[in-house]
Structures are given as C-alpha cells and as structure tokens.
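A single protein chain has been removed from this complex, and every other one stays in its place.
Labels run A and B following the written order; every chain starts at residue 1.
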Amino acid sequence: MTTHDNPPPPSQELPAAGAATMATRPSAPSPQRSGERAATAPGAPRDSDVAAPASAWRLGLRTFTENHLATVGLVILVLLVLFSFVGPLLYHTNQVASSLISQNLPPSGSHLLGTSPEGRDELGRLMLGGQSTIEVGLGVGVLATLFGLVYGALSGFVGGVLDAVMMRVVDALLSIPYLFFVVLLAALARPNLLLVIVVLSAASWLSTARLVRGETLSLRTRDYVTASQGFGSRAHQVIARHITPNLLGVVVVNGTLKVADAILAFASIAYLGLGPPPPATNWGELLSAGINNLFDGYWWQLWPAGLLIVLTVLAVNVIGDGLSDVAEIRLQKR
Amino acid sequence: MKQRILEVEHLRTEFHLRSANVAAVDDVSLTIDQGECVGLVGESGCGKSTTGLSIMRLLPRSGHVTAGRVLLDGRDLVPLSEAQMRQVRGREVSMIFQDPMTSLNPTMTIGAQVAEPLVIHFGSSKKAAMDRTLETLHLVGIPNPRERVDDYPHQLSGGLRQRVMIATALAAEPKLLIADEPTTALDVTIQAQILDLLDRLREELSMAVLLITHDIGVIAGRTDRVMVMYAGRMVESATTDELFAATRHPYAEALLQSIPQLTQDANARLPSIPGHPPDLSRLPPGCRFAPRCRYASPACIEEPPLEEAATGHLVACFHPVGVLSGAAAAWSAPGAPAGAPTSPPPVPASAALDASAALDASGSPARAGDPTPPPDATTRRLTLAAAAVLVEVDHLVKEYPVRGGGLRRRVGSVKAVSDVSFGIRRGETFGLVGESGCGKSTLGRMVAALERPTSGTVRLGGDELLRLRGADLRRRRRELQLMFQDPYASLDPRMRVGSILREPLVVQGVGDRRQQWETVASLLDEVGLSRRAIDLYPHEFSGGQRQRIGLARALTLNPRLVVADEPVSALDVSIQSQILNLMKALQRSHGLTYLVISHDLAVLRYLSDTIGVMYLGKMVELGAADDVYARPAHPYTHGLIQAIPVPDPSIEKAKRSAAVRGELPSAVNPPSGCRFRTRCPLAQEICAEEEPPLRGFGPGHVAACHFPLLSPSTDQQAGAVPVVSVASEPAPGAS
Partner (left out) sequence: MTGFVVRRFGQAVVVMIIVSMVIFGILHVLPGGLVRAQLGPRATAYAVRQLTVQEGLNKPIVVQYGIWAWHALQGRLGFSYKLNESVGALLSQYLPRDLLLVGTSLLLAIAIAVPLGLWQGYRRNRPDDHALSALMLVFYSMPTFLLGVILIVVLNIWVDVLPSTATNFGTGLGTDFRVLALPVFALCLGNVSYFSRYMRSSTVDNLLSDHVRTALAKGASPRRLLLRHVLRNSLTSTVTLIGLTLPYVLSGSLIIEALFNFPGMGLLFWNAAQDRDFPVLLGVVLVVTVATVVGNLLADLGYAALDPRIRYK
C-alpha cells in the first residue's frame, strides 16, 4: 500500500463531478432531537430529488399536496365554490318571489331539498347563500389582512412611541368582544353585504396587526437585514426586499384562518338577525330559519345549511394548515 | 483489572424517516471500565450523540436500536422493558447534555431537580433527599448550597447551571455518566472548570465516563481512550496517547490536522478536508470517507473492516496512515497546492460522490492555485508596518441603559465597551478575543457603523462615518462589510443566492444589470462555488457553503474593511479550516483588512496579525499575534491561552487546574479598579483601588495590569511595529 507516497491533496474541493444532483446539507438525524423533528416534519422534498432549480411555486405546490388533508380541503372548497356560483346556472329556481302554497315542503322531485318557510326552493337558496357567505369570507380575509399587514408592519418597523400608541389602540379594540362590537356596528345601520365585510374586517384586522408587528420586530433584527443595512439599503428597500417577502407566509396563513373566522362570524350575525335583509340570504340565515322550525321536524331547512358551513370552515382551516407547511418549508429544512 | 462497566456490541440505531430508513449508528462497539473516561469524537451528524442516547434508550420516537447489545454490568439493556429501563436511568447510568439553560426545568427549583432521582429511585424522604441534595451540590462546587437550593435555574450563571446539571446526574451515584458535549455551550474558561470538575468526580466516585464531544482538544486532555466516528461508523479506536501519537485512519488524521493550533505556522495553509460528510440516506458504497479521502483507491469501494492495527488500536481503513509526520509534511509544505496539477482524485467513479462536490466548482482560488502565494512572515510584517492606518478607534465607550421597576426608570447601565482605543492598518487582520459578554461584538458593530458609540470615535480612512448623514453615510457603507456567525440566519431564506449577491450592487447602483450578474458569477468562482448556485435558495447549501456565500456578499462592493463576527464558530472543524483558508486567500487577492471577532484564540492566532484581548468592556492586552501568544503579559490572556484545550495529550494532561477561576462579573456593576481582579490569581489591594494603565511590553505590545507576567519595556516604540496602537493611557478611575 502506497499510502504515504500519495501526492498532496490537489485541492480543498472535489472536482465538479458531472453529478446532476444538488448539494445538500447532511440531513442526517443528527445528535440532538432532530430525528424527531425530521420525522414529524419531513414534508420538504430533499434537495437531491430536485434535478433543476425548482421554482418556488412548484416547490410550494409539492409541499401542499403532501398534506393530504389540505388537498382534500382544497378540493372540497373548489366544489363548494362551483356549487354556489355555477350551481344556479344549472339548477334554476325563483329566489325572489315568496310563495304561500309551497311553504316548508319536504324534498321532492320539483324541490330537491324541499322549500324554505317563505316557499323558496331550499337547494337554490343554499346556492345563493353560498355566494354571499364565500364572498364575505374572502372579502374579510383580504381586507383585514391587508389593513392588518400595513398597520402591523408600520408599527413594528417604526417602533418607539408610535409603536406603543398603535399597539395600545389594538389592545383596547381587542378587549371589546368582537361580536358585541360587530352587533353594535350592525345596529347602527342595517347592513348590506359590503357593510358586513367592512364591519367584520374592522373586528378582524386586529390580531393580524399584532402578529405582523411581532414578526416584523423579529425580522428587523435578523442578520440579513443588518447586512442589508450594512451595505446601505434604505428603510423602504429593506421592507420591500426582506421584511415583506418573509412576512408573506405567516400573513397568508393567518389570512386563511381569517376567512374561516369570518364565515363563522357572518353566520353568527345572520343568526342574530343582523345580516343583509331578504331576499338576499346566506347560510347563517338559512340555518337560523331552520332553527326557528327546529321542533317542526323540517330537517331540510336545518342540516344542509349547517353541514355546508361546517364543511367550508373545515376546508378552509385544513387549507390553512397546508399553507403553513408551505410557508415554513424553507425554514424547516434548517 | 478494573471492573468492566459498559460493553456495547455491534450497536445499530435506525431512524425511520418518511423518505427512508437511515442508520445513524452502524455497527458500533465500545467498552468502558470503572473509573475510565472514554471519548467519542466526530463531527455533527456522525452519530456520536445518537450512540449515547441509544445506550440510555432515550432515542426520539422515530429512532430504534435494531441490532447489537448494550451490556451494563453484564446485563443487556436493549431488551429491557420501558419500566425496567426507568430503573436503570438516573440510577445506574446518567446523562448530561450540552445546554444547561434548556436542559434544566425552568419552573422547578434546582433543589427539587437534584433531589428528583433520589425520590424516583429510592423513594427518599424529604429530609433525606434534601440532605443528599445539599451534599451533592457541595460536591459539584456550588457555593453556599443551602442558600441556593430554592433558586430557579434562570437565577444562576451558565457555569453554575452546568454544575447543577452534573449534580442531578450524580445524585443517585450512577456507575456510568454519559456527558454529551457538556461544555460546548460554555466559555473556554468555564469549560476548563467544568472539565476539571468531571475529572475530579470521576476519581472520587470511581465512575465510568463516556465523553461525547466534537472538540479534539478536550478529548486529548480528559480521556483514557478515544473512539472516532464518521457517518455513523466507528473508524478508529485507541488509547488517547496512541491515537494522537500514531493516528491510523485518514479521517482522524485529517481532522487532527485541520484544527488551527496555537503553535500553528500562521502563514502555512491550514490542511482541510474537502467536501462535507455524506447524507446518511444516500451513503457512498464501501468506505464512507472515501469520497473525501486523499488516500482513497479503488479498493475503498468495499467496506473496510474494523481491524486491530496494533494492540488495542482498531482502525477501519484499507490504507491506514503509518507515520503521522510523513503525511503531515506532505500536507503542510508551504505553498504546496499552488499550481499543483489537479489529478482527479483516486475515487472510483461509481462511488456516489458527495453531491455537494458538484457545487464546489473547480474555479476556486484554492484549487486553481493562488494568484498571489502567501508571502513569508517577515515580508508580510514589513509590508504591514509600512501600510497606512485604516481604522482608528479612539476612546470608544458604549453603555446600554438598564431599566427597572414599574415605571421603567433608568436604574443603571450595562458598560459594554469602556474606553477602548486601537488602530488597524490597511491589509492587516485584527483579531478581537474575549469571553461572551466582554463587549467584543458591540465593539465590532460600532466599527461597522451599525451602532452609535456613547462617546469616542471610530474613523475609517480618516473619516468618522457616523458623523455622516443619510445618503453620504449609505454611500460610504460600501467600504465596510460584515460577515456573520450564523450561516443560517445571515442569508434571507426567501431570496435566491444570485439575488442575495446582487443586492448590494443594486442598492449602491453599481454597474448595469449585465455587469452586476458578471460580478456575481465571478464572486461565486472566487469563493469556490458553482455558478449554478445563482438559482438556488440558501437552504439548499451546507453551513460551510453558506458561509462562503456570506463572504462573497461581503466582497461584492469591494470593501476596504470586513468585520467578521465569529465567522467559523458555527462550523464543524473540517469545514472551519476551509473557510479560514478562503478568508486568507481573499485577503491577499483583494487587499482586504479584517476585523475578526472570536472567542477562539487558536482561530485568531492563525488568522490575525494583531490580537486585542477584551475583558468586561476593557481592552486588557494588545499586540502582534505571535507575541501575545508567546509572551502574554496580562494574567487574563495567559489564562485564556491555558484554558484552550490543545489536541496533544502530553501538553493537555500536564495542565492540572483551570487557569481562570470564577465567572464573568456583571457589566452593570463592574469591579472597581482592574475589572479582572475578582478572578485574577495575582490580584492585590491596589488592583481594587486603581485602574491599571496600558503599559508597553515590547514593540506594539501593550497590556493593562499592575502585576504583569513580563517586565514592562521602557521604550515602547522600538523596532518595526506591525501595528500602531493609538491606545493612550486612560485616566485613572475613568470607569
């Protein structure tokens, strides 16, 4: 064996062998408890499987679909949207006129899910109610998230006295139980759909603002932000390049949960009779009508609406879980 | 013959991950006798901690011992039921962990935690448990145990916490103690104290100890026998003296050589191991080290058995290293790699090369040969002496207010940096060393113009940057750049490497789009990364590669000064030496000036021309790196040097007690006079009354001590000085 006569090592690095695989951090179940972590969070694909630099979208999609529950949730949500918005084109009903003769009819060939206390077709009503419910959910999700994002990021990034004042205001508003707040606002004016969105957003942006502020504060002290300031970035450049993209994940997940919360809150105010007036409808109001007839056994007025609400909120919640996997993917791989 | 306590035979531990089953520990055997300390050494991910946890059967849920036996006093622990195993843990075998802060329960008093094993195993009465707890706390050197038992962990300092941790492990007097990186989270002076304590306890209690660590210096001084692990396998096992005297496995050899030592020739390249350890789910066939091994041959595609090379010396290699000195000579010949023909390494092509190699392109300065080979020491010293001063730090002070009470009034201040002055010449590397909390990072941030001093000035090329405002300051920032400790936190996880490297150019408006991308590409070449890195995200790189990216980012704007805060302390030894070499090479090719901050005197000694030693906000000693190391004047510097574990058993075992006692006092109320006096073996009355001035001890060598270890020179300015220390005498009682 000629071990000692070997030439000195040619270099530090091995030559770039034609391996098509990417480098990877040794993802061994290393000393401390990472084995456990790796087992509970193995969602991320290994670098080595990535032949070419994968686009962020594709990577995200893969992580999302690895969460089977989230995928099912997404499918359900798509079906519910189709049901609400495309359904009426296929299943025509008169949702404007009420009819005394067809009140509270049980399901039959002409009314697949029976009729409402006003004699309107229940299935058609569920489709119509789905539209407003989904609109409110998404509307509040977007509006509250945007406002909370701007408010929280500003508070966190500026800091100092402004931050203290802005956060005390949030604390104060958060202490008003949201439903009381919403009912109070709804009592000021009988709301239309837009007003409902605004009112629910007014109660909903607060926690987003708090979350975003906390994240901003922690992002502000990251080394890469320091580095960026170190080569002369201005505040707006730091916000645009580092803070916002890194906030996005948390904010999107939080926004998803806001959609779920908004649907529940909308159902609650509709149940309290403070939703948009008929003939507009929503699932909460349909459910409420069903509850009024609870002891009459008109099950078709109660359970379908209840089921649709629970299904939607469940779907949105599990989608939120899936999105949080996606948001954390790159951090998880540490 | 001593009684055999532990015998591990052919242990195999697997983790069931969703993607694969990986064997974190594969066919590992070891024995420990009564009163013996056996070291288990290797880089992160090599399976050394998993081995310890497997013995305790404390593996995370996804991990299982799938083969082998663990005999404790002849009884196999592997088939025991969980209930039986609980009888063993804490009573027969105990374990202590790395981070004493998180390893103690924050909501239980330390007394209750130390007493817990007694309550569990002996059902001790409250009184008996309390007595034994006090006894144990006393044994591990907790002062006034009776007053401390009701404290919570957060009320103790790091060193005391680790002592409490040891007390919890020893309360029930186990036969075997497994210490998993017990001192990694501690400062080097505290590390020495804790290791001394473990040694003493082992002798007093004639306990067997399995010491798991990545630090070969610790191994050298504290163990009787050593096992070296690589990628889940045992590659070498021998008595400590034998291993260091006659290393057989190429990995162990390379590992030993890649540590910068205090006696290192600072001008020679540090030998380093190429690449990084393999992913356990995709191991190369045969010898796992072959892809990184310089002796690898086609034979290495077979798995080398662990065979006895000499009596009691096991090694798993087909090409064991015979004589250390011969190989070392081949490695550290000055300038050897320069221009050397790059023959492909003798690795079988079929051996699945560590994929990372693909990224480390062949264009790196290291392999293509240094454009400017390292000059010899004298030339460098002379050049530096003639260079102009780039950074001037003058009477710098930084204090942070401490607020307390209900109204958050200012109740005091943390004296982070107190009246520090020094200068850095162009092209020089200035090393700043000290324990955590000594103010070195704060000083670094002020030099980098990221923080405003409370008083005093920092000048870069004669200008005070923080005097400038807005756009002027931002423009001048390109002259100084930063390198960070944590390779995971310093790169934006949501930006591709290309954008990360281009960002400084965009911010400073340097060049057009095409030129910017060209700069990025050439920077990647310079730090030895493939251009394909441009499209990847930081998480797709290893720690060492990220540190390269961080270095490349610091260089994009062609700065004059780079402030590097602990640039290698988060990296494994084999990777650490790659980065150190790269930093040196880039300094030569770019004419960089470095301010390197580190707790590791050995790293600084290798990297720096000048070293400044800080203690509790004060610069206590300053001078040429070799000089400070060879002739420390300040007792603290001496203590720091003594505390560093040296990978040489003969030196290390000769040291018998920690050179610096006690722990760092609070920076809110620093001791009067000399701040080091509370821990100084030489302290006398005057040290408490009067602050010692900086005095000269030779060319450019100053120290602040009343009782220096050298006699002060009368003429400070003799000879060619590698650094102008603009340090001036602080007014007595300035603090």
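Following the convention adopted for this analysis, a residue touches a chain if its C-beta (ideal position, glycine included) is under 8 Å from a C-beta of that chain, and two chains touch if they have at least 3 such contacts.
A quick note: this is a predicted structure, and the numbers were derived from the prediction, not measured.
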{"item": "Full-complex contact with the absent chain, from B:154, B:410 or B:513", "value": "B:154"}
{"item": "Selected from A:194, A:235, A:248 or A:294 as touching the chain missing from the view", "value": "A:294"}
{"item": "Listed residues A:183, A:252 or A:280, member touching the removed chain", "value": "A:183"}
{"item": "Residue of A:105, A:238, A:309 or A:327 in touch with the missing chain, whole complex considered", "value": "A:309"}
{"item": "Hidden partner chain, residues of chain A it touches", "value": "33, 36-37, 40, 168-169, 171-181, 183-184, 186-188, 260, 264, 267-268, 271-274, 284, 287-288, 291, 294-295, 302, 306, 309-310, 313-314, 317-318"}
{"item": "Interface with the unshown chain - residue positions in chain B", "value": "56, 58, 83, 86-91, 94-95, 97, 99, 102-108, 116-117, 120-121, 152, 154-155, 165, 168-169, 404-408"}
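Basically, only the chains that are shown with their structure count from here on.
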{"item": "Distance between the centres, which are taken as Cα means, of chain B and chain A, whole angstrom", "value": "43"}
{"item": "Contact footprint of chain B on chain A as seen in their complex", "value": "1, 3-4, 6-33, 35-36, 38-39, 42, 46-48, 50, 53, 222-224, 226-234, 237, 241-242, 245-246, 330-331, 333-334"}
{"item": "Chain B residues touching chain A - in the complex, by the definition given at the top", "value": "15-19, 22, 24, 44-45, 47-50, 59-63, 98, 180-181, 231-232, 271-272, 274-282, 291-292, 294-295, 318-323, 326-327, 330-331, 333, 336-337, 340-345, 347, 353-362, 364, 366-367, 448, 450, 473-475, 477-478, 480-482, 484, 486, 488-496, 500, 503-504, 507-508, 528, 530, 532, 535-543, 545, 550, 553, 556-557, 578, 581"}
